[in-house]
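Note that one protein chain of the assembly has been removed; the remaining protein chains are unaltered in position.
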Amino acid sequence: MTDLRTRTEAAPAASVPSSTPSKRFGLSRWDAKYTPYLIIAPFFVVFGIFGLYPLVYTAWVSLHDWQLIDGNQGFVGFANYAELFGDTKFWNALFNTLSLFVLSTVPQLLAALGLAALLDRGLRGSAFWRAGVLLPNVISVAAVALVFAQFFGRDFGIVNYLLGLVGIDPIDWRAETWASHLAVSTMVMWRWTGYNALLYLAAMQSVPKDMYESATLDGASRWRLFWSITVPSIRPTILFTVVTSTIGGLQLFAEPALFDPGFAANNSTGGSDRQFQTLVLYMYEKGFRLFDAGYAATIAWMLFVVVLLVAVVNFSLTRRIAGKG
Amino acid sequence: MKNAKAGPLLYGFLVAVLAASVFPLYYSFIVASKDNSVLGEKVPPLVPGGNLVENITRVFDTVDFWLAMQNSFVVAATVAISNVVLGTLAGFAFARLRFKGRDALFLVVLGTAMVPTQLGVIPLYMLMSDLDWYGTLQAVIVPALIGSFAVFWMRQACEETVPYELIEAARVDGCSVLRTFWHVGFPAVRPQAAVLGMFTFMTAWNDFFWPLIVLDPNDSPTVQVALSTLASGYYTDYSLMLAGASLAVLPVIAIFVLLSRQIVGGIMQGAVKG
Partner (left out) sequence: MSRRLVGSVAATLVMVLAAGCGGSSEADGKVQLSLGLFSDFGYDKLIEEYQAAHPNIKIEQRKVKMEQHNTQLATQLAGGRGAADIVALEEGVVSQFRASKDKFVNLAEYGAKDLKSQWADWKWNQGTADGGDFVLGLGTDMGSLGLCYRRDLFEAAGLPTDRTEVAKLWPTWADYSKVADQFTAKTPNVKFVDTGRNVYKAILDQTEEGYFAKDDSYIADKNDKVKTAFDTAAALGTKQQTGALEPFSQDWNVALKQGSFATTTCPAWALALIKAGAGDAAAGKWDVTTAPGGGGNWGGSFLAIPKQGKHPKEAYELAKWLTAPEQQKRIFKETGNLPSQPKVYQDPEVQATVNEYFNKAPVGQIFASSAESLKPTYRGTKDSKVGPVFGTALTRVEQGKQSAADAWTQALKEAQDAVK
């Protein structure tokens, strides 16, 4: 089943009607000056009310001793922040967050790139394959959690069973830091690789074919073509996914929460020794379990700063790497 | 190179990838077609049982699943369409229109993406209370009408595929900005817009954190909230919950199939230079 590739006309301008000169002139100046602002306004309005306001409010909360239900208990200035810097649990959560981020994002994006390249090959029944790789993202989180709990069960999980076949002792996936990070990263990778692969695929499909023609004629290998032509051509998309994955990866919540069997029992420490407690999980624990909203807001703001920093770093790094050729 | 026939090795690999992707869904389906005791087995069963119809009936008896699906659909479709329309407009503006403060404003958009969602839950909830939107679909739809992802993605799309020359031509001919957008900008990025629509639909469909806080499970739940109700109880009746989860997946797959032509369709084949 081949997909009908629509050829968008290159010259719709011919079909655009023109208006009378004098009217046109006055209108177009006003139009050119103000319409852009009108167009981007909806975003800023929605963000202003539902994004900026909560953000500023949270900053305000972080400067107080603020209990979740009982409310404002008094202004404390930067005391929360000072406490945060001395809080080992915070640094632990930060470490976990960064570790999980690297473990889950880097292999994921590379795998997505590879997968997209494979899917780009004019396959038979391509819609079928694409739907297939997107499925992990479509399944509800609850189902995912259940399945992965089975996989990584200590005594009766599938992974340990398979490891046992090759003579490896069962691993307590939730007890060891490295094991838990590996398990959670696997969950994240499983969920998001297909998603990113399709984004790359969409970009790859818009790379004009004639760019490949001359190189192919010269006898370049597929691998070479991929790295020298495809990747640089889709660089903007790669950068885009790097930024969005950074943001998403640093904000991991659902996966580690569901990996922790204690989560449902009112305990969101991310493991018996906070082995896989991410910053968002820690924020959740402080805010919704211990009702310390002021401290939770402080964590949230620190997270915001971390995301900003890491995103900028990632962006520059990737730009340099993917920019060659 | 791109059109070289894909060999059996490639297909084999893809089958493996597909199997890994699909397995959890298949497993949920199996549990949904049996009963809870299946979960305790050492080796997961691979053959579906016969309880599927019964479990699905129970799903509909326990919660108003049709209503939940409808609500989810309304929410997801509205959010998707809105994001596509507003996002493409904004993306077009940032990519191809010149106006003062454009780059600074875009940086702000970039910044907004860094804000963690769980952060704003409490003040957002209080805002919803003030607006009297608790338990309504607006509470879930309106904050999601346009997100930074949409603006980024479409800006990128416009930058790559909408040539300046065409815009100039249209402007010279006296088209208003909006006209230009509609006749030049939008057609060029239709496939990316379809991708955006699809992904936004999916994300909105699967969103559970905020809807669980602000929606009333009895009044107007979305599918994820309904699934949570199915899973409630001291012990979770997984076969029931997974029956619901399996049902919940179907509309999304349907939408994907519908949009896949658009998503998969290529764009200008070298027509940029035209």
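Observations on the structure shown:
Just so it is clear, A and B label the chains in written order, and each chain counts residues from 1 on its own.
Quick note on the criterion: contacts are C-beta pairs under 8 Å (C-beta built on N, C-alpha and C of every residue); 3 or more make two chains touch, one makes a residue touch a chain.
Values in this document were obtained by computation on a predicted structure and should not be read as measured data.
Note on the chain not shown: across the whole complex it touches A, B. The chain that is not drawn here is touched, among residues A:L162, A:A175 or A:I321, by A:A175. Within the set A:S214, A:N267 or A:S316, the residue that contacts the chain not displayed is A:N267. Checked against the full complex, the one of A:G153, A:P256 or A:G294 touching the unshown chain is A:G153. Summarising the interface, subunit A meets the missing chain with residues 42, 45-46, 49-50, 53, 67-71, 146, 149-150, 153-156, 172, 175, 261-267, 269, 272-273, 288-291, 293.
Remark: the residues of subunit B touching the chain excluded from display are 36-37, 39-42, 71, 74, 78, 82, 121-122, 125-138, 141-142, 145, 212-214, 216-220, 228-229, 231-236.
To be clear about the criterion, only the chains that are shown with their structure count from here on.
Taking the mean of the C-alpha atoms as each chain's centre, subunit A and subunit B sit 14 Å apart.
Residue ranges on subunit B touching subunit A, taken from their complex, read 1-6, 10-11, 13-14, 17-18, 20-25, 27-28, 31, 39, 42-44, 86-87, 89-90, 92-94, 97, 99, 102, 105, 108-124, 127, 142-143, 145-146, 148-149, 151-153, 156, 159-161, 166, 169-171, 173-181, 183-184, 187-188, 190-192, 195, 199, 202, 205-206, 208-209, 223-224, 227-228, 231, 238, 241-242, 245, 248-249, 252-253, 256-257, 260-261, 263-272, 274. Taken together, the subunit A residues at the contact with subunit B in this complex read 3-13, 15-16, 18-19, 21, 24, 27-28, 31-33, 35-37, 39-40, 42-44, 46-47, 49-55, 57-58, 61, 68, 115, 118-124, 126-127, 129-144, 146-148, 150, 156, 158, 161, 190, 194-195, 198-199, 202-203, 205-206, 208-210, 212, 216, 222, 225, 236-237, 240, 243-244, 247, 251, 253-254, 280, 283-284, 287, 293, 297, 300, 303-304, 307-308, 311.
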